[in-house]
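Take this structure first; my questions come after.
Of the protein chains in this complex, all but one are displayed in their positions.
Order of writing sets the chain letters: A, B and C. Residues in each chain are counted from 1.
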Amino acid sequence: MTPHQEGPRREPYSIQRLEAFSDGVFAIAITLLILDVRVPRDLPQTTRLADAMLAAWPSYFAFLTSFATIGIMWMNHHRLFRIIARADHALLIWNGLLLLGITFVPFPTALIAEYIQRPDQRTAAMVLGGTYVFLALMFNGLWWHAARGRRLLGEALDEAGVRAISRSYAIGPAAYLMTFLLALVNAPASLGLNLLLAAFYALPARLLPRPFR
Amino acid sequence: MTPHQEGPRREPYSIQRLEAFSDGVFAIAITLLILDVRVPRDLPQTTRLADAMLAAWPSYFAFLTSFATIGIMWMNHHRLFRIIARADHALLIWNGLLLLGITFVPFPTALIAEYIQRPDQRTAAMVLGGTYVFLALMFNGLWWHAARGRRLLGEALDEAGVRAISRSYAIGPAAYLMTFLLALVNAPASLGLNLLLAAFYALPARLLPRPFR
Amino acid sequence: MTPHQEGPRREPYSIQRLEAFSDGVFAIAITLLILDVRVPRDLPQTTRLADAMLAAWPSYFAFLTSFATIGIMWMNHHRLFRIIARADHALLIWNGLLLLGITFVPFPTALIAEYIQRPDQRTAAMVLGGTYVFLALMFNGLWWHAARGRRLLGEALDEAGVRAISRSYAIGPAAYLMTFLLALVNAPASLGLNLLLAAFYALPARLLPRPFR
Partner (left out) sequence: MTPHQEGPRREPYSIQRLEAFSDGVFAIAITLLILDVRVPRDLPQTTRLADAMLAAWPSYFAFLTSFATIGIMWMNHHRLFRIIARADHALLIWNGLLLLGITFVPFPTALIAEYIQRPDQRTAAMVLGGTYVFLALMFNGLWWHAARGRRLLGEALDEAGVRAISRSYAIGPAAYLMTFLLALVNAPASLGLNLLLAAFYALPARLLPRPFR
């Protein structure tokens, strides 16, 4: 029964520092993506730079998709922590697992850029889809932990609001599981669905059809 | 009509966290530039390091130009958010598109460093010019969104001040379009114009001729 | 007897800025780990991507272990600076040495990923173990400096709480010394012990058996 042991409950973790650390990880992960957009080097005499860059379109496409995804997840994280008012030990663990997924995104992105035009394209799309399933699950875990019994929520949101967020989050893992399964059959279709989902989550809530609000 | 849906209007996004995330992206992008200044390796016996470094002047030049450009855009971002007092969903999207351009800058920088002394130099200069056109457009979009009807502005600036900023921003896309078009003809001239524009935007407002204030 | 000389005592260093800089270093170190998870390139025609990725399991394992370790050390740093209320010159030096260890972690991580399946695996595990011994010592040094005579502590923690933290920290160097020595004999066992220790430090205090509280 030492104060240290009781500390987290009496003097909770700092939401501000959790946000600062998370902002750092999001900002670095989103900025590192450009490192996988390679400058064409050692071109044969007969190849023009413009042609070499056009042929490298998958790496630009992968860069844009992952930038959009991490950017939108940062917006979601931002929005969540306008509602979450306190932090406890388990919230830091959930947030850490979420950031694990975020820092991993540059890897499947590079994988897609390398393999999108090759026979292994479905493997690459499955790794990307699987990463997003993981991220969607961690967002749900973090939210459920914070919202169960309003454990870590402030007063800004009423019960209907909490249910609306839970509903909107619950579709995430299912939707990204579809991109994962679609990757087994058709990699470009799976990547296209990823982009659609990013666009969906980028919409402000009032533009969504009522069941998804 | 859930509170979540209404949330962004009643409890707006946090300007502080938008700034923290943006500062992170600016800081990382500006620091990653050094990764493209390569240490000369595996020099032939007869080549001195000093000569190898002199021959690599384009990578130092590209480093300095991009450092200056990102640094000055950070100063502009800083200045804008002394005036913008509230954030909404669309502002975060505009800011995200602006940061997309910022994180992209290291790529055309490396392209210039690699191709400035080769026949493809104009392609490289066009990619750099195009990136800056995009950035200038995003600065305008962000500002127009915030300033239309003073939607997101605080009280610090009067109408004449708003018009002065709008005017000074409006020349950006046109000016950078010139660097883009100049690149079609003469790559070094295009890069020189880029540097001039960076210097122009680094000047404090009171040193500018009246029409550009 | 200049004010500058006396400054640190009259106007102490800013804990907020120390935290911001530390958060930056932790966030970057944890995000850079992904750079050592390499995309398989130039695979022979007969090798499938999935097989190449399975064969590269050590780099995923090393990524996860180091992510967990840095993440948990960030949580510990966070928890410490809820208790430490003031900063002085020596605290900044101790914190700098701690961050030196944190920024170094990606190196032994890459070493493990490269050598875990080769005869030199024990050398790699010793470098990792040695890094963690160093980190555990720096955590102790920082804490001892801050807690001796409650020099830099606020009022939130009583004497029993201070002793509890000192006790829990004191086992760190000894435990990581064991992983270092175990590496001399058996590299996988040493890495496994590292993971166990990370899990141990991730537990909230109330779940620990009384002597370790």
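Simple rule for what comes next: contacts are C-beta pairs under 8 Å (C-beta built on N, C-alpha and C of every residue); 3 or more make two chains touch, one makes a residue touch a chain.
Computed from a predicted model, the values in this text were never measured in an experiment.
K.L.:
Give the residue, chosen from C:A56, C:L92 or C:L153, that touches the chain omitted from the document.
P.N.:
C:L92
K.L.:
Even though one chain is hidden, which residues of chain B still touch it in the full complex?
P.N.:
19-20, 23-24, 26-28, 30-35, 37, 39, 41, 48-50, 53, 64, 67, 71, 74-75, 78-79, 81-83, 156-158, 160-161, 164-165, 168, 202, 204-206, 213
K.L.:
What does the interface between chain C and the hidden chain look like in terms of residue numbers?
P.N.:
Contact residues on chain C toward the absent chain are 2-8, 11, 13-14, 17-18, 20-21, 24-25, 27-29, 32, 35, 89-90, 92-93, 96, 99-100, 103-104, 106-107, 110-111, 114-115, 120, 123-124, 127.
In the analysis below, only the chains that are shown with their structure count from here on.
K.L.:
Regarding the chain A and chain B pair, does the interface count as same (over half of residue numbers shared) or different (under half shared)?
P.N.:
Different, since most residue numbers here occur in only one copy.
K.L.:
Suppose each chain is reduced to the average of its Cα coordinates; what separation in Å results between chain A and chain B?
P.N.:
Centres of chain A and chain B (C-alpha means) sit 26 Å apart.
K.L.:
Please tell me the distance, in whole Å, between the geometric centres of chain B and chain C computed from their C-alpha atoms.
P.N.:
For chain B versus chain C, the centre distance works out to 36 Å.
K.L.:
Could you pull out the residues of chain C that touch at least 2 other chains?
P.N.:
24, 28
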